[in-house]
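I am attaching a structure below and will ask some questions about it afterwards.
Here is chain A:
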Amino acid sequence: MMFLFYIAATVAVVSTVGVIVQSNIVHALIYLILSLLAVAVVFFSLGAPFVAVLEAIVYAGAIMVLFLFVIMMLNMGQHTTDQEKAWMAAKDWALPAGLAAILLVQLLYVLREVQVDIVPNEVGVLEVSALLFGPYVLAVELASILLLAGLVSAYHLAKK
Partner candidate 1 sequence: MILVALIGILFLGGVLAWLSERLDSKLPRVIALAALVLDLLLMLTLLGGDSADGSWIVALNVQWLPRFGISFHLAADGLSVLLLLLTAFLGIIAVGSAWIEITERSGFFYFNLLWTLAGVLGVFTALDLFLFFFFWEVMLIPMYFIIAIWGHENKNYAAMKFFLFTQVTGMLMLVAILTLAYFHYIQFGFFSFDYFDLLRVTTSSAVEMWIMLGFFVAFTTKLPIVPFHSWLPDAHSQAPTAGSVILAGVLLKTGAYGLIRFAVPLFPVASLNFAPIAMALAALSILYCAKVAFAQTDLKRLIAYTSVSHMGFVLLGVYAWNEIALQGAVMTMLAHGLSAAALFMLAGSLQHRIHTRDMRDMGGFWAKVPRMSAVALFFSIAALGMPGLGNFIGEFLALLGAFQSNLPMTVLATFGLIFASVYSLWVIQKIFHGEYSNSKFNDSHLSDLSRRELAYFGAMILGLVWMGMYPQSFLDLTATALQGLLAGTQELVSTVVQN
Partner candidate 2 sequence: MQDLIWLLPTFPLLGFLALVLTGGSLPRKIVAVIGAGSVGLSFLSAALIAAQFLASGEDYFVKEVWVWMAIGEFTPGFNFYLDGLSLVMMLIITGVGFLIHLYSTGFMVDDPAYSRFFAYMNLFVAAMLMLVLGDNLVLLYLGWEGVGLCSYLLIGFWYENPDNGYAARKAFVVTRVGDTAMAIGLFLLFTQLGTLNIQDMLGAAQQQWAMGSPLAIAAALLLLGGAVGKSAQLPLQTWLPDAMVGPTPISALIHAATMVTAGVYLVARTHVLFELAPTVQMLVAFVGLATLLMAGFTAMTQRDIKRILAYSTISQIGYMFLALGAGAWSAAVFHLMTHAFFKALLFLAAGTVILSLHHEHDIFKMGGKRKQLPVAFWSFIIGSAALAALPFTSGFYSKDEILLAALAVEGPGLLLWIGGVIGAFFTGIYSFRLVFVVFFGDSKAHHEAKEEASLSMAVPLIVLMVLALLGGWIQVPLDAVFSQGAGHEEEHVSLLVHGFMIAAPLMGIGISYLFYMSKVFDVDKLMTNRVANSLHRFWFSGWGMDALYQWIFVNPFLYLARINRSDLIDGFYALLVSITRTAHLMLARTQTGYLGWYALSMAAGLVVIITLGVML
């Protein structure tokens, strides 16, 4: 499991880097899907198969398809790739990347103290469902309202 975790983690990181540096948008999207799938593997390695599956279906599946539709609608061809390249000047990158790096270093700095090992105990569908229909039942209802809000907003905004 540990092995799986590290491999998946590496894949996730590498492919995410791919997302943010790719100039071809479709390639980037594929990297993103890859990254999400890798994360799904990580979930699995951590003993959370339910969310791993959801990650793969909803995230890497549904949401990314949404992206794909939009990219197709907007007809982003070769010229956008060139434009992307033009936009990715080093000077525009330096400051944001530096800031993010500092943030990362800070996170690593505080995380270094933690020395708790996880023995991946599978927490499966059952437990999650028990929670969802127990204490978190209101959350489910509220999530539906949230989706409703997203639905209405998106409908209104995207219509002709």
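The rule is short, and it goes like this: a contact is a pair of C-beta atoms (placed from the backbone, for glycine too) under 8 Å apart; a residue touches a chain by one contact, two chains touch by 3 or more; residues count from 1.
For anyone wondering why these and not others, all candidates are chains of the complex that A comes from, given by their letters.
A quick note: this is a predicted structure, and the numbers were derived from the prediction, not measured.
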{"item": "Result, touching chain for chain A in the complex among 1 or 2", "value": "2"}
{"item": "Chain A residues within the candidate 2 interface of the complex", "value": "95-96, 99-100, 102-103, 106, 109-110"}
